[in-house]
Structure formats: structure tokens, C-alpha cells
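Excluded from the complex is one protein chain; the other protein chains are retained at their positions.
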Amino acid sequence: MIIAALVPGLPAAAAILLVIFGRRLSEKCAWISVAALAGSLAAAVYMLVAAFRGGGEEPFVHATFEWMRIGGVNIDFGLYVDGLSAAVLVMVAAVACMVFVYAIGYMHGDERFPVFFAVFSLFTACMFGVVTSSNLLQLMVFWEVMGVCSFLLIGYYYERPDARKAAFKAFITTRIGDMGFLLAVAAMLGKFGTLDIPTLMKHIEEVAPEMQAFLWLMCALLFIGAVAKSAQFPAYIWLPDAMAGPTPVSGLLHSATMVAAGVFLVLRTFPMFEAAHFLPMIAGAGIFTAVYGASLALTETDIKRTLAYSTMSQLGYMMAALGCGGYVAAVFHLITHGFFKSLLFLSAGSVIHGAHTQDIREMQGVGKTMPITAACFLVGSLALAGIPPLAGFFSKDAVLASMLGYAGKAPVQGSIILIVGLMTAVLTAFYMFRVYFGVFTGPGKKYHESPKMMLVPMIVLASITAVAGAINLPGVTLSLAGLLEPGVLEQAVPWLMALSAGAAGAGLYIAWESTHLRAALHGTGPLPRNLQVLYGGIFLRPVFRVSRFLREMHMDQIITGIVVSPVVWLCELAAKLNPDVLYTAVFVNGVGRIAGALAVVDVRVVDGAVNGIGRAGLGIARAVGFVDARGVDGAVNGVADGTIAFGGVLKRLQTGVTANYALFMIVLGVAAFYVAWWLVR
Amino acid sequence: MVPPLYFIILGAVVFLIAMLGFLTRRSLIQALMCLELMTAAVALTFLAIGRTMPDGGLQGMAIATFIIVIGAAEVGMGLAIVMLYFRRHGDASTDDIDLLGG
Partner (left out) sequence: MKGTPVLTMLLLVPLAASVVVLLLPASQAKIIKWFTVAATALALGVSVAIATAFPVGSAGMQLLESVPWVPAVGMAYKVGVDGLSLPLVLLTTLLCFLSALYTLRLEKQVKVFCFLLLLLQIGMIGVFLALDAVLFYVFWELVLVPMFFMIGIWGGENRRYASVKFFIYTLIGSVVMLLGLLLLYFWGPRTFDMQAIIAWGQAGKFTLEQQYWIFGALFLGFAVKVPIFPFHTWLPDAHVEAPTVGSVLLAGVLLKMGGYGLLRVSLGALPQAFIDFSPYLAALGVIGIVYGAAVALTQKDLKKMVAYSSVSHMGFVVLGIAAANAAGVDGAAMQMFTHGIITGMLFFLVGMIYERYHTKEIAKLRGVITAVPALGVIFTFACFASLGLPGLAGFVGEFTSLMGGLQTFPVTTAFAVIGIVLTAAYFLRTMQSVVFAPPEEDSARYDGPKTMAWTELAAVLPLAVIALTIGVFPAPFFNLVDPVAQALAKIVGR
């Protein structure tokens, strides 16, 4: 229990310490964060080992305390660590540790260094909080605070308008998704009276048959939250822009952790999605995002944005795996992707550090002078492409196996998903090696290799990436499948493995060809043989054309437009519909009418009958004229006139003539008497 | 014994006459007299209704006494004001007194 609390607690404490002592320690303060994260990592590893011993049957920690109680409904916050959270925690802690060390080198000389590390530590604490939460509401608290940290980190260079804009976009887009999450949580709390995740899941499995429609709606709402956080179509629009943040931020937030939180949410509440029969929706949305992201990455020229599209695509892959029932496969891919994608981001950051540009077209032959960076990027690319025996191959294969399994249940949808999945695998290898060949190979300028502080974490991550595939090998004692409670292990299918490796190889080959083609056209390389030119022309042109078409469609702008323009219109309309104008029209005109009617009565009856109060009638009549004139204008001119006109009426009543006052008193007295009589009656 | 209702009717009639007088008279002195007449009518009504109460009219008498005392003070004040006004303006017609007018 204490150990589980240490995981989010240490970085949170580090954040507080940094806020207090940051200025005094200047750049040394970062080591506080690194030490805290090392502590978290140790605690996470300890829990993972313990979870392995328990065999995934029982949660390692499930401790709660009463956070609030309303109307007899308890909301208990606490810690919940089972196999899933332990595994994800170790991945996040390891990646975070490395990224923090890297950031010490990358952010060197930044004027707001301590602030950066304080927010970064808080962010990591929140990610740990999301993973260890025992309660959906608690999960949401950490989820949102994490969103704020990402807002501050994306907008870290706040002098730049594009960074501010990107931060705004990221926060608002995820916030829209969070509204789904919020509604689902609030409605489920009202309906089921608990938000404790294991209790809730058990309860939902029991009542599922009776309330399919409600559960389906809840799943849809939760999924909206996950879609926005995990940058799935159509909410992906914030992710590429978010690359405006410093590279360590992209390396942690937009590869391994925050965007993975969306997938984690679905993993956490997986029994619910299963019970509500919501999985096909997830599979469809996921696979579409996967292929769409990969297509966009194909022609992107910014190295970080390419990786961002790749992240979106890979998260889609995970979603698709989940939708196909591949729970273990999704977790597996989540973990391996966390390692190799952060490796890729860090390597890209290293290149940017050396080349001072993010544009792929301006980098050439970086590998000559930055060999370690190049090697690390290569390892990451091979893993992402799914070349055996790197981690990505095994996890991607597990994902494809789950799709094959789904095809066994639903032949049509399953086959489509599997084929699109394989296509995505080809595209993935293609765009990754297009970047690799374009940036690192060939002749180039002289660049400076990055400092050790940046290289060491990259090397560590590269080594993990090389071996991480082993965690789910069948027959290995520490197998991931044994750790996860549902424990469905998709059978490794030899022909599918061969196919997936072949797809990756095909992508790699095409990238090689296309790079040579480009080099040949630029006159910097030998001309390939004719057959290959022809082949490249036939195969590549349509692919590139599709990708370029997709990019030039500016889908993100269309989506933003669809969402934003009605909102702007609504707001402007609301601002124009100031009820004051309406009041002036109704009120002032109304008073005018009534006063006019009174004047008629006044002239015909009262005036004729009682001579002495003729003056009062005159006063009222004058007031009427005043109000009437004002009334017409008032409707147009606004409230000011309304107030004046009202004041005018009151003013005219104030004639100063004693007899008029007496009349008012008498009339009002009689009225009051009547009212009192009516009441007492 | 005269039934209390007669007194109440008398009070109401006196009150009405005084009220109409107050509304129509132009002279301040006359208005003041009408005012006095109204309070007297009210006092009469109180006395009459008091007679019907179980305590034999004690409450009504108390209020009537109260009215008379207040009325005396009020007449004193009112006449003083009228005097002052008359001295300053040489006229005491209610129609011309509209200094409070808005």
C-alpha cells in the first residue's frame, strides 16, 4: 500500500520541492525529479514482481478511503494495482526516468529550467495517478490535471504564438472529450452508486443484460473521452500541433504516457465495453485511425509531426486490437510502443538539437557525424516497422493475431480489419524508413553529436526496445499474458508472423527504392535499374498521391471548422440576445400603454367628477406623453432610456401638491384594504 | 342603548365627508381641519368597535385617548407650520404649495 502510494507520491513531492527550492538549486534541481522517478521505478518493479507472484488473480493493492459521501453514496478514493497497472507503471516509470535525464541535457541553459521540471514531475505523478486509481472519478481527477500539465508543457515556449495556439487546441479538444467522460462518470455514479473500478465492473457484468442501452451509451461517452486523449480520428487534430512543445515533452507526453491514457482507460473498463457489446465500434474507429494516421505520416516533412502521426496510428492499432478482443495484445503493444516511440522522439530531438531544423528535406547524411543517434533511431524504426526480433514485431504480431481471431468470429469485418492492419504495417515501415534513409544516410554536412546526457538515455531505451519483445513470448515465466487477469493469449500463428514480417520488409524495401529514386532525381545517387524505376512509379505514385490528397484536404481544419464555427455563431448570437433590449421594448412600451389607458380613464371619469384633482390628471397625462415618446425610442435605444422613462413616470407622480398625495394615499389604502380582505377571506 | 353599528356608520360618514373636504378645499387651514375631522372619525370608530369587545371597550378607549393626545400635538405642529408658511408667502392655498414636486 505504501509502496503503491510512493509511485505517484514521489514525483508529486519532487514537484513541490522544485517549486520551493528550484530557483536556489538552478539546474541541479532536476536531479530531485530523476531521483524521485528512480524511486517510483523501483517501487513499480517491486509491485510488478509481486503481481507476477500473485499470478494476476488478485490485485496487489486495493486500499481506499472515503473521499466524500453524498446522499448515502460513497465515493472512495484509493489505490488499485493489479497486473495491468503494474506493467504499465514499470513502462511509464522507465521511460519517464530516461526522458528526464535526457531533458537535463536538452533543456540546458533554459531560463525557466526549474519550472519546466516542476510541471514535468507533476505531469508524471498524474500519469502514475491515472494508472493506480481505484476510482473512476479519481482517475478523472488525475487525467484532467495531467491535461493541464500538458497544456503548460506544450505552451512552454509561450512567447511563440504557435505554441500558445497548440496548447489551447490540445486542452480544448481533450476537454470536449472529457465531457463525455464526465457525463458517463456522473451518470454511472447516480445509477450504480459506486465508482470503485473493480466493484463497478463486477456490478456491470451482473446487470448488463437488463440495461444494454444505458451501458452502450455510457461506453460511448467514455470512449469519446478516450478518443480525445488518445488522439483518435476525428479528435487527433491536436496531436501534430502539440509538437510545438519541447522535444522531451513530446517524447514523454505524446508517445508513451498521456496519449496512452486513453487506451488505458478502455483497458481499465474493458469488462464494461465487453458487456455492452461496444467492442466493434472501437475496432472500427481504431483501425481507421491507424491507416489514416499512417497515410498522413507518409508525406509529412516535419520529423516530429511524422512521429506524431505515427503515434496516432499506433494508438489506433491498440484500439483496434482492443476492439477485436485482444486485451493482452493491446497491453503488449502499449508497452513496447511506449519504449520505442519515446526512443524515436528522443533521437529525433537529438537530430533537431544537432541540425537546428525539424524539416526532413533539410537534413541529409546525419548518420555520418551523429552515429549513436542514427543507431538509436534505426533501432526505434526497426521496432516500429515490426522487423524481427525487435519488440515491435512481437507486439504487432499479437495485435494482428487478435484481428485474425476476430475474423474467426465475424468474417467480413474481421477480414477487413486484418487486411487494413497489414496494409498499415506496410505503410508504417515505409514512412519510418523514408525518414531514416532520407535523414541519416548518404552524404551530408557536418553535425555535432549530442551531449552524453542525451545519448545515454537513448542507448538505454534502445537496449530495452531490442529485448522487450521477450516479455510475452509463450513459455516465458514472466509472461505478460500470465499477468493480466483476463489472460486470453492469442495463439501465435506462424503464417501470420511471416506475413507481418514480410509486410514490414516490403515497406522497408519500398522506402529504400523511393529514397533512391529521389536521390537519383536530385542527381545525388546512382540511377536504379529501369525495372525498379518502373516499379516505383507504378506502386509509389498512387500511394503518395493518396497521402498528399489526405494532407491537402486539411481534415484537421475542416474538423476544427465544423466544431468551432457553430460555437462562434452561438456565442455571438447569445451576446446579441441581451434580454435588456427585450425588457426595454416590453417594459417601456407596456408602461406607455397602461399609462395611456389610465389617461383615458383619467380624463373621462376622474377629471370630470372631481375638479380638485385635475392637476394630477394633467401630471399623469404629461407623464404618458413623456413615456410614449421615450417608449418608441426606448425599444431601440436600450435600457438607459428605460430607466429614465421609468424614473420619469415616478417623477411626474411627485407633483408636490398635497391633494394629489392624499388621493394616492386613499386609492392605495382602499386597494390595500381590498387585498387584505381578499387574503383574510 | 344605541347599538355600536350606528356609531360606526356615523364614523364612516364623518370620515368620508372629511376626506372629500380634504381633497377639495384649497385653504391650508381648512385642509387641516378636515384632517382633524378624519382622525376624530377614526377615534369614534375605535370607541364603537371597542364596545363590542369582551373587555367592555377598554382597548378602544385607550386608542381613542392616544389619538386625542397625538391629535393635539399634531394640530399644534400643523398650525405652527401653516402660520409660518402664511407669514412667508402671504397665502396658504394648497394648489400653490408644490415645492416637493419633481
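Just so it is clear, A and B label the chains in written order, and each chain counts residues from 1 on its own.
Keep this in mind: a residue touches a chain if its C-beta (ideal position, glycine included) is under 8 Å from a C-beta of that chain, and two chains touch if they have at least 3 such contacts.
Keep in mind that this is a model prediction, so the values were computed, not measured.
All shown chains touched by the missing chain in the whole complex, by label: A. Note that of A:M140, A:I387 or A:L422, the residue touching the chain absent from this view is A:M140.
Of the options A:L25, A:A42, A:A63 or A:A187, the residue whose C-beta touches the omitted chain is A:A187. From the set A:F168, A:F544 or A:Y661, the residue in touch with the chain omitted from the display is A:F168, counting the whole complex.
As for the chain not pictured, it touches subunit A at residues 66-73, 137, 140-145, 148, 151, 155, 158-159, 161, 164, 167-168, 171-172, 175-176, 179, 182-183, 185-187, 189-190, 567, 570-572, 574-575, 578-580, 582-583, 639-640, 643, 646, 679-680.
What we mean here is this: only the chains that are shown with their structure count from here on.
Those residues of subunit B whose C-beta lies close enough to touch subunit A in the complex are 19, 22-24, 31, 94-95, 97-102.
For subunit A in complex with subunit B, the residues that touch the partner chain are 610-613, 615, 650-659, 662-663, 666.
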